[in-house]
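Missing here is one protein chain; the remaining ones are kept as they sit in the complex.
Right, chain A next:
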Amino acid sequence: IHFILLFSRQGKLRLQKWYTTLPDKEKKKIIREIVQIILARNQKTSSFVDWKDLKLVYKRYASLYFCCAIEDQDNELLTLEVVHRYVELLDRYFGNVCELDIIFNFEKAYFILDEFIIGGEVQETSKKTAVKAIEDSDMLQETVEEYMNKPAF
């Protein structure tokens, strides 16, 4: 996977994860372009779009579009499953996840993604294990008192 984008139906970006190096300007351009392409597609079309030398796999869940860019040799159908799995993880963590959860807890959405995918490849195929790792990490996050009392460096 080259990158993952989450955006709303109005085209507002909710999450962007890049697994390749690109200048900021380039990223912005790409995002604009892709959002436009995908929002323009209607219900009757397939979930796959040929874009430059990549394939875009996208799926809409409620008001959010999930879009992955994969290479030519990657399996599109499996990527749909990857997207679905990510949504399931979010759902498990947040409990009936909705777009607002992702907006207000974007950093957690990233943490969950990072427990599922590293460097563009899936690292954990068990839902239980992935969610447990996040929850354990959360436990490690200090309470406010602990935070204040621990040395910074």
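A few notes on this one:
Here is the rule we use: a contact is a pair of C-beta atoms (placed from the backbone, for glycine too) under 8 Å apart; a residue touches a chain by one contact, two chains touch by 3 or more; residues count from 1.
Quick note on the criterion: contacts and distances are computed from a predicted model.
Not shown: a single chain whose UniProt protein name, out of "AP-1 complex subunit gamma-1", "A-type voltage-gated potassium channel KCND1", "Embigin" or "Sodium/hydrogen exchanger", is "AP-1 complex subunit gamma-1".
Seen from chain A, the chain kept out of the figure touches residues 13-16, 19, 21, 23, 28, 44-50, 73, 75-78, 80-82, 85, 103-104, 106-107, 110-111, 114, 118-119, 121-129, 133, 136-137, 140-142, 147-148, 150-153.
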